[in-house]
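This structure is in structure tokens; I'll ask about it shortly.
Coming up: chain A.
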Amino acid sequence: MTTLKKSTHNTFSGAPMEKHDIIVIGAGLAGLRAAIEAKNKGADVAVLTKLHPVRSHSDQAQGGINAALGKDDSWEKHAFDTIKGSDYLADQDAVEVMCKDAPRAIIELEHWGALFSRTDDGRIAQRPFGGAGFPRTCYAADKTGHVLQHTMFEQAVKNGVRIYEEWFATSLVIVDNVCKGVTAIEILTGQMHGLQAKAVILAAGGAGQVYGKTTNSLTTTGECITMAYRAGVPIEDMEFMQFHPTTLLGSNILVTEGARGEGGYLVNAEGERFMQRYAPDRMELAPRDIVSRSIETEIKEGRGFKGGYVHLDLRHLGEEKINERLPTIRELAIYFAGVDPIKEPIPIQPAQHYTMGGVPTDTDGATLAKGLFAAGECACVSVHGANRLGGNSLLDTVVFGRRAGAKAAEYAKKTAEASFPSDAVKREEEKIDQMLKGKEGEKSTELKRALGEVMVEKVGIFREKATLESAMKDVQLLKRRLANVSVEDSSRTFNTSLIEALESSFALDLAEVIIAGALARKESRGAHSRMDFPKRDDDKWLKHTLATFTPKGPKLSYKPVTITRFKPEARGY
Partner candidate 1 sequence: MKYAYFPGCVAKSAAPELYDSTAEVVKKLGIELVELTAASCCGAGVQNEENPFLNVVLNARTFVQAEELNLDIVTICSTCQGVMGHVRRQLDDDSELMAKTNETLDKLHLQYKGKVKVKHLLRALIEDYGLKNLQSQVTKPLKGFKIAPFYGCYSLRPKEAVGFDDHEKPSSLETLITALGGEAVHYEGEDKCCGFPILFVQHRASLSMAAVYLNNAKQTGAQFMVTPCPLCHLSLDTYQKKAEKAAKVKIDLPVIHFSQLVGMTLGIDPRKLGFSKHTVSADKILKEW
Partner candidate 2 sequence: MQKAVFRICRFNPEKDKAPYYDMFQVKIDEKMSVLDVLEDIKHEQDASLTFRRSCRSGICGSCAMKINRLAKLACKTRTVTEISKHGEVLIEPMENLRVIHDLVVDMDEFWREIYRGKPWLVADEKMLSDFSGENLLMKRQMETASKRADCIMCGACFSDCVSRVFDKNFTGPASLAKVERFVADPRDMAGRERIANLVDIGVWACTHCYFCWSQCPQDVRPVAAISALRLRSVNTGDKSQGARHVKIFSDSIRKTGMLNEATVFVKTMRLSSLKDIDLMLMMARKGKAPSPLRKPVPKIEEVRLLYKLTQGEKKP
């Protein structure tokens, strides 16, 4: 084996090292789509990503991407399903934009080479999905994210998009509500950089790793959202965390909704298809918040299996269908749960899966700070409201990624070069130096683990005042301990302990916002379920939560929901 030469770490000299029109943080579907669009519109754009692009969390999506392609389908029906699915918290104008653009977005992906599964006459196949009144989820077996992410990356390479690979953004530089750029660590060398930009597009995904049980990859730690929050940008609807009903017992690896879309059953320990009692019409294909609550209730009331799970039974689908449409989850079930779904039911339990909230944007990805844009899971447009339909997240990324890229390019064209504050990088560097020098402090992994437990136990599917307040106390205590965190690995060359410590610190801030929002919202809506306020209360709570950073903790305010076509109604399936 050959080894890299000894790296040299330079201290910051006082001037930003990189300048671009636009910097995109995150190289998943939204980030790359935004970058490609911006580049094609003539902007000097660069993508900053802490992972190689193909390792991004988008790569893990399984089930599919929605679009009203069918003759008997329509964007209006898609929009209605989405809005009802959101428990009427979604901003309907944004939903309309997304659903209208969906067919074009799918065709574009197909033309770029995406290998969608096909019908017998060669058209893009679509499967039924949760909360959808029509089978409109386009898919590539059960590795849709992998197929789309690789296609998107190929297009980024084709278009010559510049990528700062394995650079970790540590802060957003916003002065007087104007975005100036970012600071970032070059992970390879540990060097802190300042990247000056007229516009920054946040696209680094959700925050699942705040929870100890999540489908999200170990790197989905939400710092994109938290960075905006720390820089003074209010963040929206953070209390709405989606819990996916079917994740593998133990590992919480995702088992796609597509398994139910293809006809899978959910069965409790008494052999009953219990969804009959919760959503008699849609059964297993009710929206995720309903199914997760149902499973959790079955488990709590003693009808689950010992160990806290129920069964997802696919046996009746048959070997051929499983191997053709669900080969990935078959492999995952065999590998990670020791079960072959052709022969046995899969043990599943709900776990955190998606962040409905995020950085608030308009339908062009513009946030409340000038020059700051956001797209994908880290943004809150809001198209998903209080609960996201399966298949709409992948759609969200490409629709709003493109729009944000175009808008950012337009903005950059008519904006003078930003002036990057000279002390921004130095401050970040000093913070890192402090973390690396400290001896015998707290371990960040321990804090992360403790946080994860608190969130799962007390800020999960069913919430109530007492446990939420207890959770808040726990988090605040953990935050105080954070001040003493020291990183045991003192090297500069690819120091993953340092990165993990930074991620943990972001996670704690975000947890505080989630709990605050959950405590304040005295109703149940979508994925936010209060046992002490079990009903949806449109009179008092048909509004979005906004959380603004203060040194004492998040300050909450609210903004109205945009309603266009569909008046909020009772939500039954």
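We take it that a contact is a pair of C-beta atoms (placed from the backbone, for glycine too) under 8 Å apart; a residue touches a chain by one contact, two chains touch by 3 or more; residues count from 1.
Basis for inclusion: all candidates are chains of the complex that A comes from, given by their letters.
Everything quoted here is computed from the prediction, not taken from an experiment.
Every option in 1 or 2 comes from this complex, but the candidate touching chain A is 2.
For chain A in complex with candidate 2, the touching residues are 1-7, 51-52, 54-57, 59-60, 103-104, 106-108, 110-113, 115-118, 120-124, 140-141, 143, 146-147, 150-151, 154-155, 157-158, 188, 217-219, 250-251, 253-254, 328, 331-332, 335-336, 338, 443, 445-446, 487-489, 491-497.
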